[in-house]
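Please read the structure below before turning to the comments.
FYI, not all chains are in this one, though none of them got moved.
When the chains are written out, they are named A and B in that same order, and each has its own residue count from 1.
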């Protein structure tokens, strides 16, 4: 398949969408990102990659970090993990807190904030230095040492992240947060502040398209069956209140972040990362969503 | 792949689960079904089928009928359909009515009852005789004339289906039901009362694994892109409050019914139907869920 041409074509097709979204600005650091940027990296399982545009520009991966933290925690705990967090989609954003109340502090899935906080709590329990460990893991997955926290972003999140504090204390009130709220949030905000490029992100996602094999070292980090489960969770829960829409339009497991990045994969075939800072109302990248929809349509490579 | 052996093995493995579930008994007709039955039919896209156990026993397809009604309505209306019903998973069952209220009468997706009523309403608007049309369509898909309503089941549902009446009137209050409540429900209850065998069901599901091509006549009923969308909806919304669990454990688009049937498919490869009347607490067949989980694990054929 002529991936180069497909990517060139879809990139042309998404350009007119500039201006339809809005860069996240709830913290100053994100608001300063120039909006008209678009990067894409397709990483085939056979090692070949195709890139386009700003594919080597660092951006804040934000919620995309949740899938990496999840895969780390799942690797450590195995099935036991699902006693503290569910695998069901969360319905609409509106009633997230209510569901947490109704379901006695068990978040619906690990990719909503409440669930991601539980996952981070697990990492905090397991590691002396969870922040260093998360960085180490991401660096291994991406095959580069050049991955760092943005401490200013983490600090800004900490200063304004009242809702995450509320969620964490709420989880704590149900006994589903074992460590101190301040400590868990410190790790969580750092994890979300990690900066990566599309190229690095596509590489890091290879573990999910390679059935658990980390391709740079050849090390098996997850079993094939575990990877299948994580991909399933991404498919049903990876896109906030747009999980159905994304499954519907794109048909790949993946995860988006408010930094404008989206990472996705076709099991056994490829991983892909796109980035463009302008977000739609549901918090997903406008150009990124469209690019992935076009990509799976043009390549006929949806899981469906 | 030695499908025969795989099916034999998994059938042996699910036998010990008899007794763990409970046959639906909210209407007498369903309650009378002998519990210890298990049937399976795998229909490969190349035309070969594998069957096991009670694969030629008729059972009430119930909610599985929703995907066929949906595919019919989608074929008729195209994208316009999504103005009246969403594609997002519905979160937990508990707040279904609340969500309908919060979202002004637009059901979250076409596979929850509220959404299925809207789909049936569309068929009622489009056809002089919607019940006959639904039967005709199912017969074409399954490649047999021997598909009928169970009028007693339909009548029992009508007599006890107060919650469906409530939903229908609620939709009507939002203007999202165009026809009379009584008429829509009559068609809906008949549609749910259809009886099929695993063999027939697996055949009828071929349209989704064959990308929209009806294999018996060779007629194209849906475009490849439309089929992808329907498969995506089944993946995210097909299993009530267990959609995530099913995606997670099985990894195939599909739909279950309280009659104990489950129909699923791997796009481009096969369709599969299992049936066993005992249900778990969420209303899905105990042996059926396990059988499909084992099948995708043994064949390595999850979409993930």
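Simple rule for what comes next: contacts are C-beta pairs under 8 Å (C-beta built on N, C-alpha and C of every residue); 3 or more make two chains touch, one makes a residue touch a chain.
Small disclaimer: the values here were computed from a predicted structure and weren't measured.
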Total copies in the full assembly, please; the file places 2 of them. 4
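Operating definition for what follows: only the chains that are shown with their structure count from here on.
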In the complex, subunit A residues that touch subunit B: 86-92, 94-95, 98-99, 102-103, 108-109, 224-225, 227-229, 231-233, 235-237, 241-245, 247-248, 251, 253, 267, 297, 300, 302-304
